[in-house]
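Omission of a single protein chain aside, the complex is shown with its protein chains in their original locations.
Here is chain A:
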């Protein structure tokens, strides 16, 4: 497997350094411990938003640090949660006196490390609230699993909660907006190929040339079923079905449709996916009023896509439309 890396041990440090240099107009980076904060942090009187998780999902989360979205991102090693130390340091760096919201994807490691960091921050007198994103319908949410995973829907939570914080909402109010998005967003993904963690050097799983994995997670962990490759429209139908049944989404709903690339799938294929997803939604009387297409929550070089549907109302739509200025999302400013 060919990769553009130097020493695999330095992948995250070198990437974060490059990110900081490329986006110095938006962010500052700390190298020890490693975190990324918006250039004007802490913003006095504003709720600070901190997210993070294993690296390898770029632009999640560093690409979403900036005006109107995250105040800080804490990247761990590739596919490994950051430890509590950098999460605590980032939390302190963005505390503008109005409290800090942790946005955590539902993976055991992320939850445990953010929990520990939140305890430490509270001990230092910082008001911290946490929300857990669990939008992946591929995983059954039951007493017998660690619960549904947090995947691409996290981007929408970060954007909308970020807009709420930017307009001056209190910590409770920002957390409530984030929880509302979490309750109304659902996703499911598919992998056509595995991805290769730099220090592992081989695929995170194996797929035959004619096989795809339905319900893939964003670390390449397997999902619901392994099937033979099908035409794009059939695959979209397999992903969209469980999503729409889950809340459920019903006739008359207004939604944001987000087609996400896993890193190795070209834009041209993502639009083929979008075309079919929009067609199915239209057939069911669900109106797509906002859209997002591109590589926003990736799994290194994995080929694949995920579909995310968010049920909108006037408040969520206006928060989505609010100005944002980050490396990966930028409009209205």
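Operating definition for what follows: a contact is a pair of C-beta atoms (placed from the backbone, for glycine too) under 8 Å apart; a residue touches a chain by one contact, two chains touch by 3 or more; residues count from 1.
Throughout what follows, contacts and distances are computed from a predicted model.
The unshown chain of the complex is recorded in UniProt as "Dihydroxyacetone kinase subunit L", chosen from "Phosphonate C-P lyase system protein PhnL", "RNA polymerase, sigma subunit, ECF family", "Dihydroxyacetone kinase subunit L" or "TonB-dependent receptor plug". Check A:42, A:223 or A:304 against the missing chain and you find that the one touching it is A:223. Across the entire complex, the residue among A:122, A:200, A:234 or A:250 in touch with the chain not shown is A:200.
Only one residue from A:51, A:81 or A:326 touches the chain missing from this view: A:81. Among A:30, A:116, A:130 or A:284, only A:116 touches the chain left out of the display. Residues touching the missing chain, restricted to chain A, are 54, 76-85, 107-109, 112-113, 115-116, 139-140, 143-146, 149, 197, 199-200, 204-205, 217, 219-223 (touch as defined at the top).
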